[in-house]
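Below is a structure I'd like to ask you about.
Every protein chain but one is kept in place in this view of the complex.
In order of appearance the chains are A, B and C, and numbering begins at 1 in each one.
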């Protein structure tokens, strides 16, 4: 390492960060998506009936798996825009990962109580939290860029605000009708399976 | 990052994906292969007899370890062909990892019930699922390539279809004769210890 | 790989190490920050009251999450200085990761006992240990550099010594007043949310 003027050195520190931030985030995503399986309740009897009777476990696990996959894809996609990394971006990322880390906890609680109102409402709440922290992350990623990409910014904002609203509604509905609340969560998730990439293409 | 025309930008996004997809997949594989040990039942007494009495635990753990190793090697090998990554490849990969994540669950269930018919049949089912999702992954990987590699494609297809059939038979047999079903799974696995690399060499 | 003279070969080994050491450390950090969620106690009843009653669990989890995030940021920041890696640096890093790995253990113990004196005092002790091992790591990182960066060194030393003292006080206070001890730990942590980067900038 040759001696560099301070300005270049500082830039060096910023430039090299995204890779390690990405690697660390991927580690957390990989663990969160995998440890849920540790919590999967073994059926009480070795029969197909017993396996099917645990449907709340299976449906919760499956929904959460898709959920985390969608979050990873969006995170991955957003970090294409992250060329300059500062401390606020690092903290926004930690806030995002924190809300993601609540998914296995609530998935298990939901499965254990067989979709009781409060755990399902909390599921909607976790979805909201993930989206709100994603918005924070988005703002830091795009504000940190030298050339803000206007259409992409607007698209991101519109999508995330409407999603947050829908999950908020699902949370409230779940307190009275947990199955309907859970259905709204899943329907909203389905819309995300094919992310709109117009922001990049046009 | 200098300003680029949209086409190049889009390509950039595609080109940079395989590394992160690989890293994420490796994280999941590493966790899945390792968390099984967390589920290993401690022998009830600190004696060699008690350790040996838990043979269903040991044999299930060992078979699943080899199984995941084989899946990792194939995944690794296939991703050599992945030069262009699109969203369908990402989802095919998530489907593949999902089926891999079911291995520790069923391994533990099989060990706990000492190779009862239903858990062993489900083991064959998980093997099938892993192979079916691998076929999806294979199709996306090869269709995403600019120059499809015909001999490799045919070889892959033949191998995977015949394997899926054998695991399907093992699943059905296990419902009546779990030990035989488990034996077929293991025998089929043994054939994979030395993957045929002719597709690349010729 | 072409034949090289011994001196160059040895340099090669040193130069290539930081990446793998970083990747390994990131893996440990990612697991430690994520497995805490596995220990999160499911509320005994599916009610909001039951969820709120577990406040020691939530507050412990949240504090430890922030704690590990701060440690990761500092580790990340310090490893910018690590250009030459020797065995002592590797061992200092293992000592640091060891103390970090005690966090989930004590977080869970603290939550389970609802902030009893001894677990909270041990929390202060783990904070101290993390800081002491960080100092070791810091010394190895900076002594391993060809050009020591004096102002950064002094800044690091001052910060870490005063922090170790504060956590030591928190540990002792916790034995009589666990809430006050825990409060000191959290207050000291809050000061770290915005690391002073003057060492690099000036």
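Note that contacts are C-beta pairs under 8 Å (C-beta built on N, C-alpha and C of every residue); 3 or more make two chains touch, one makes a residue touch a chain.
Predicted model, so just to flag it, every value in this text is computed and none were measured.
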item: Which residue of B:35, B:97 or B:130 touches the chain not shown here; value: B:35
item: Residue of B:27, B:124 or B:178 in touch with the missing chain, whole complex considered; value: B:27
item: Absent chain, residues of subunit B that touch it; value: 22-23, 26-27, 29-31, 33-35, 37-38, 40, 42-43, 46-48, 51, 65, 69, 72-73, 76-77, 80, 83, 145-147, 193-195, 197, 200-202
item: Subunit C residues touching the omitted chain (full complex); value: 1, 3, 6, 9-10, 12-13, 16-17, 20, 23-24, 27-28, 30-32, 35, 38-39, 87, 90-91, 94, 97-98, 101-102, 104-105, 108-109, 112-113, 116-119, 122
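Basically, only the chains that are shown with their structure count from here on.
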item: Innermost chain, taking as reference the mean of every protein Cα atom displayed; value: A
item: Reference subunit C; chain at largest CA-centroid distance; value: B
item: Inter-copy rotation, subunit B to subunit C, in degrees (Cα atoms; steps of 5); value: 180
item: Same-residue or different-residue interface between subunit A and subunit B, half as cut-off; value: different
item: Distance between chain centroids, defined by C-alpha means - subunit A, subunit B (Å); value: 25
item: Separation of subunit B from subunit C, taking each centre as the mean of its C-alpha atoms, in whole Å; value: 35
item: For subunit B, residues contacting two or more additional chains; value: none
